[in-house]
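Would you mind keeping the following structure in view while I ask a few things?
Shown here: the complex without one of its protein chains, the others still in place.
== chain A ==
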C-alpha cells in the first residue's frame, strides 16, 4: 500500500494517523506540494484528476480524499470494526461527521493555508466559517460529555474523531485560540492519548 503524502497536508495526516493507530505497514511517497505543485503534474493528475492529496494506492485500487480513504482503511484493516462501526445508527453518525469534516471544516484548512502559504482566500470569511464549524463541534462534545460520553460517536474513538481532530488542533496556525472550546480541549487531549497517536508539524507533542 502506498500513500502519496505531504507532511504539511492535514488531510494526509488524518490517513497517517489512522494507519499508525492500526499499525498497518505502508510506503509513504513524499510529494513536493510546496513549492513544486507536483500533485498537479501529469503523473499525479492521472491518479487523481482533482490534483489533491492524499492519494492511496492499494494494489489496483486508487482512492483520493481522506474522508473516503479513512473508511476504506477501517473496513479493510480494522477487522474488529471499532473505527467504523457496523451498527446502522453509529455508522450513519460517523458518516455525517466525515461529511462535516470534508465540507464544513474545509474553511479551516483554507484559513491555515492562507496564513502559512499565502494561498488565496478571504481571511475574514474563512475565520468566520471556521469558528462556526468549531462551535458546532464544541456544542456536540459539550452534550456528549454531559451524557457521560468521551468521543464524537459511540463508546470509543472512531474515524470521525480522527477526521475532525487536525483542523482544531492546528487552529492556532490561523489565529483561532482554543479558549472558547473547553469541551474540544478535553477531547483533543483524549485523542492525543490514543495508542499509536502521532503528530504533524504544528501539533506539538507534549507527552
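Just so it is clear, a contact is a pair of C-beta atoms (placed from the backbone, for glycine too) under 8 Å apart; a residue touches a chain by one contact, two chains touch by 3 or more; residues count from 1.
Rule of thumb we're sticking to: contacts and distances are computed from a predicted model.
Comparing "Carbon monoxide dehydrogenase", "ATP-binding cassette domain-containing protein", "Nitrite reductase/ring-hydroxylating ferredoxin subunit" or "Transport permease protein" against the UniProt entry of the hidden chain yields the protein name "Nitrite reductase/ring-hydroxylating ferredoxin subunit".
When the missing chain is restored to the complex, the residue among A:30, A:123 or A:204 that touches it is A:204.
Among the residues A:37, A:76, A:103 or A:189, only A:189 touches the chain that is left out of the figure.
Residue A:142 is the one among A:20, A:52 or A:142 that touches the chain missing from this view.
Residues of chain A that touch the chain left out of the display are 135, 139, 142-143, 146-147, 172, 177-180, 182-183, 185-186, 189, 204, 206.
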